[in-house]
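Structure provided below as structure tokens; questions to follow.
Missing here is one protein chain; the remaining ones are kept as they sit in the complex.
Just so it is clear, A, B and C label the chains in written order, and each chain counts residues from 1 on its own.
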Amino acid sequence: MDLILPTQIDLLHISAVILLIATFGIVVRRGFSDWLHAYRYQTIILSGIVALIALITGIWELYIVSALTLGIKAIIIPKVLFYVTKKLDSPIKLEINPYVSLRISVIVSALLVAMSYFMALQLPISSDETISVFLPVSFSLFFIGLFIIISRRKALSQIVGLLTIENGLFLFAVVVTHGFSLIIEIGLMADILIGVIISSILLFRMSQTFDSIDIKNLESLRDD
Amino acid sequence: MSNFSMLEYGLGILQALLIIVLSSLIVGIMRKIKAKSQKRIGSGIFQPYYDIVKLLRKDEVVSDQSSWIFRATPWINFVTTASAAFFIPVFLVYSPFGVVGDILLVVGLFALGRFFTMLAGLDVASSFGGLGSSREMMISVLVEPALFMTIFVIALFYGGTNISTIVSSANDTSILVVPGILFALIAFFIIMMAETGKLPFDNPSTHLELTMIHEAMVLEYSGKSLALMEWSHAIKQMILFTLFVDIFFPWNFVEQISLVGISFGIIVFIVKVSALASFTAFIETRVAKWRLFRVSDLIAMAISSSMIGVIFFFL
Amino acid sequence: MSENLFILYIIFAFFSLGVTLGLFTRGQKYHAYFTYIPSIFASFLTIILSVTVFSSEGIHLTFFNIQHLFDFEIFIDGVAAFFLLIIGLISFAVSIYSLSYSKKFDDKKNNSALGMLFNVFIISMILVVISNNVFFFLVFWELMSLTSFFLVIYEHENKNNLKSGLTYLVMTHLGTGFIFASFILMYTQTGSFSFDSFRDVAIIPQYVKDIAFVLAFVGFGTKAGMVPLHTWLPKAHPSAPSNVSALMSAVMLKIAIYGIVRYLFDFNAIDSSPDYVWLGVGIVVIGSISALVGILYALVENDIKRALAFSSIENVGIIFIGLGLSVVFAAFHLLSLSVLAFIASMFHTLNHSIFKGLLFMTAGSIHYSTHTKNIEDLGGLIKKMPWTAMMFLIGSIAIIGLPPLNGFIGEWLTLQSLLAVFQIPSNILQVTLAFAILAFALTIGLAGATFVRLFGITFLSKSRSSKAINAVEVPRLMLIGKAILASSCILLGILPFIGINLIVSAFDLPYTPSSPFETISITNTVDGNFASLLMPGVLIVFISVLVGIFAFVRIIGGKTKTIKYGTWDCGFGNLSEKTQYTATSLAEPIRRIFGIFYKSHNDIDADFYVKENLYLKKSIHVISTTRNIFDEKLYGKVISGSLFVLDKIRKIQSGKVNAYILYIMITLIALLLFVGFGTHE
Partner (left out) sequence: MFATIFPSMESILVISLLLTPVISGLLITLFKRKRIIETTTIISSLLILIQGLFLLSFILEKKTISIFDGTFYLDSLSAIMIITISLVGFLTSLYSVNYMGRQYDKLIVDGKKLVRYYQGFNMFLFTMLLVPVSNNLGIMWIAIEATTLVSVLLIMLYTKQGSIEASWKYLLIATVGLSLALFGIIFFYYANSVYDNSFDSIHGMDWTNMVENAPYFDPNLVKFAFIFILVGFGTKAGLAPMHTWLPDAHSEAPSPISALLSGVLLNCAFYGLLRFHIISSHSIGPEFSNTLLIILGIISLGIAAASIYFQKDVKRMLAFSSVEHMGIISASVGFGVFLGIYGALLHVINHAVVKTLLFFSSGSISQKYQTKSIADTSGIIKTMPVTGFMFLIGGLAIIGMPPFNIFMSEFLMLSSGFSSGNFLASALVILFLVIIFASFGKHLLHMVFGNPKSEMKKGDLGKFSILPMVILVSIIFVMGIYVPEPLQTLIEDATKIVLVGGVHS
């Protein structure tokens, strides 16, 4: 691992902060399309970070990986989801009253970010600079994604939450393993793509049968 | 079977015959005393013998509902009580047949007799028989524990349930030395009154079927069967009296066999038993018949007094 | 050695023949003969096997092992042979009985299934008694419970058979859980699963043995019907077909006793450590409570088979009293008394299996010919079924413990061992055991009352319903089955020494067996003869007195005629069967005295001639019900409480996806905290 120039270190910090802001963007928004836009920006920033790490560590595979993320995650998946939201015949395209009001959810995600930084401290700090910067970020991305799934009522928001978790995971993988063998990378990407396709099919079915994609009407199977 | 000589066996049989024969005399004496204390003349003391002989000669009327149990019960009743008589020492300190059975066997034989009498009561399909059996059932259920506790106390003090052992050890120790035995005495007296159906428990001479217990069961009997039932009832009463007398007032038992000793022993025995009989008859006239469900408190008193006897032994 | 093994193989061959024939003769006419005749031969051979084992030495053999952990080994010593004898004798009589009894189920489609399961039931009992390895003991133990469960719900058309079957299965499984825990506890110390390793007592520390014994006692106690865990017994035994309930009550309860005896005297060399004193006293206390509770509920029961099931609880209690006393005496080194108490309990086990089998078979024949078990609408059966009545009479005289028959000897021995309590040094024990005598005596009294009621109401006086009127005597084969047990009752009663010698040689106790005509004498330490009993002697006295009185009556009374005439009815006219005592009214005085147990409740509705005048009643209808406080209070509370708790836990399956993801997040954070604090060193 060659010496990392000081400018590059603060470049890393800046990009980490931008990524966190983009994630908060998802938490704050209410409309379906706003989520997707926020998600798109987050993925673009993510691929930028990957390119930056490739530049710093000089591993050429990372360039392919960042191109891949840009291609699949930034373009294809949002396009599929946009197509789905247009097709949904439920009129209102807004998350009216989520389980946790937007203001409180911002505070909670801030708490989650703090928690992930605290957790990152527990782990032994390694020499590699990128890890110490991006480990807490990937944790916070993961926990915010989890929180979105828990706190939202609309199925689409849960898919976006899922994708945020995937991004956090992807970031953590790239940072720690510097793009381990490509097969696993491609496999991960394919998994996410198929996952999105299946969930959009489910979204279609849901909107046809319940004519709204609200999780409220998915509670018939229970132990009362 | 065991080491007794022929003479002793003869005397043993004599003892049993004595109990069997004299039982009706005791019944006569008690009726006489009861009558006298109620300012009545009452029938002669040998009247029960005449009754039995008269009944034996009479024809018998049997209910058409009943089965063979009704006809067999008098015989079973008599055999059980009479054979119990063989194990009771009367004037000899030991009874030669003592080896064969002990006091638990005597209690068991009484229970067998009572079992069949209750069945006979039910057999005649009349409500009086059922009434008598159900009440007899209740009283026997309560008397059993009291009886076994008293036997336990006596066995503790006199080292054993074999009647001959009890009597011989009672003979050696005087009653004052062993205070626990006093409580056993009270308990045994109450049980004796209950077992033989004396007044606080059951009025033998009543005509109103609703108040009878023992009489209700034998209501249907007549002729030979009635005689046998009366006689076995008398023998049972006689055995209980003899037991009471042997255990608690064991004076002048014959150790070595001599003609004078035996005849004197028999006379003393008769005096003792008739004294006890008159005492119970006296008690009977002084007390009225208790309500059926208060009787259980009386028997509970007997049980507790025998328990106190037990504790006395361990102190 | 080898011919014992040879007999064992033939026994298994016959039983499996019975099972296979049972499978293939579904629905044919003579299915009963194909399934029960092999079991008759096999059970007869079991008797022979047990007798040969008494005379020669036992069998100890390993067949094969699986996963080189458990090996299927057999060990037939005196103890196992004694219980084999019980199994053999009772199943011999019951198989003959069921040859014609199973015609009752001919209309059902799978009637041969009864015969098949009957054979599997007996094989599994034999295998339980002879197996010498924890795994196979438990497998055959549960196989026994499973087959008896299928037999209990054989008539699964009516609902409460299923319910009682389920309670039975769950309670036995609970019992097996305890037995399993105790065996594994011993395994952890000895390291091997075979019972031989449990026997060398040195390596197992005392506290482990105590815990293991208590667990095993609770486990086997559930199966034997000990009081707090007895509620399944009065439900399961009556709903099974009568030949099966005879086997269950007479033999299966004894297998549970076998387990306790194995644990008590094989795995624990009882020394004078105080633990054994308290174990013994505990057993006696539980025994006397079971005896008292069992008989109290038997007294008020109107269903004949339920009453007999309750009386099994009582007799198991008496057996426990004997066992407990023998442990207490052994702990105080009063060896001769401990042997006496042990003989008392084992003799009572043998007796109980005989007369309880007899009583259940007679109850079965009553059910066979009158199609009802409720004694309220029976009555006068003695005229219609004289032989069954005689058998029932013998059975009840034996079970009450009246002199001429074997029950009296068992009771006499138990009472003697109870009375010998005063030789125990410590006073507190003597007083507590004195209370045990009180309870035991009360039980004897109540038992007398119960069977007067059962016999009197069912057999004597006028028939109370059409069912009882057109009852008819049962076929001859059923009578033979009962006669075998009745005659063994009488035989053991007259010559008790056969039984006592048998027990002494089976358990090789230091009691000098003597000829059958010797007295059973107990010499106390102080002096002379504490007590002695010579049943043949009693018989001779009986006969001589009978001859004497017969002669006397004939001489004095002369020939007299007996005339048949109606019962005394105070002149009211024909006595209908309504006027005689019913079963409930017969037990009413006792029920009133022991009110707390029964929570008895009479709901009376009467209509009057004139509204105001309450005394002139046109008709009165009394329904008196007794409730079993164990079922309502103890079990009702426990079950509803646990269901309440379970209902709260299951609410987590609430159906909301967000909640489910929240659970995952919480578990993750909780575990991280659990680890987080750990790593701060």
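In the analysis below, a residue touches a chain if its C-beta (ideal position, glycine included) is under 8 Å from a C-beta of that chain, and two chains touch if they have at least 3 such contacts.
For clarity, every value in this text was computed on a predicted model and none was experimentally measured.
Trainee: Could you run through the displayed chains and say which ones the absent chain touches?
Mentor: Contacts of the omitted chain with visible chains: A, C.
Trainee: If the hidden chain were put back, which of C:472, C:622 or C:668 would touch it?
Mentor: Here the residue in touch with the unshown chain is C:668.
Trainee: Which residue from C:181, C:214 or C:629 sits in contact with the chain not drawn here?
Mentor: Touching the chain that is not displayed is residue C:181.
Trainee: Given that one chain is not shown, which residue among A:65, A:100 or A:146 touches it?
Mentor: A:146
Trainee: Counting contacts across the full complex, list the positions on chain A that touch the omitted chain.
Mentor: 122-124, 126, 131, 142, 146, 149, 155, 158, 162, 165-166, 169, 172-173, 176-178, 180-181, 183-184, 187-188, 191, 194-195, 198-199, 201-202, 205-206, 209-210, 218-221, 223
Trainee: In terms of residues, what is the contact footprint of the unshown chain on chain C?
Mentor: Looking at chain C, the ones touching the missing chain are residues 66-67, 69, 135, 138-139, 141-143, 146, 153, 156-157, 159, 162, 165-166, 169-170, 173-174, 177, 180-181, 184-185, 187-188, 642-643, 645-647, 649-650, 652-653, 657, 659-661, 663-664, 666-668, 671-672, 675, 678-679.
Keep this in mind: only the chains that are shown with their structure count from here on.
Trainee: Which category does the touching pattern between chains fall into here: line, ring, star, complete, or other?
Mentor: Shape of the chain contacts: a line, open at both ends.
Trainee: Farthest chain from chain C, comparing Cα centres?
Mentor: A
Trainee: Pull out every residue in chain B that's touching 2 or more other chains.
Mentor: In chain B, no residue touches at least two other chains, as defined above.
Trainee: Name, in rising order, each residue of chain B that touches chain C in their complex.
Mentor: 1, 53, 56-69, 71, 75, 78-80, 82-83, 86, 97, 99-102, 104-105, 108-109, 111-112, 114-115, 118-119, 122-131, 133-135, 137-138, 140-145, 147-149, 151-152, 155-156, 159-162, 165, 209, 219-220, 223-224, 227-228, 292-293, 296, 303, 307, 310-311, 313-314
Trainee: Could you please specify the touching residues of chain A with respect to chain C in the complex?
Mentor: Those residues of chain A that touch chain C are 99, 119, 122, 146, 149-152, 158, 215, 218-224.
Trainee: Which stretch or stretches of chain C touch chain B in the complex?
Mentor: Touching chain B from chain C are residues 380, 382-383, 389, 393, 397, 400-404, 408, 412, 415-416, 418-419, 422, 427, 430-431, 434, 437-438, 440-442, 444-446, 448-449, 452-453, 455-457, 459-462, 517, 519, 521, 524, 526-534, 537-538, 541-542, 545-546, 548-549, 553, 556-558, 560-570, 575, 577, 579-581, 585-590, 592-593.
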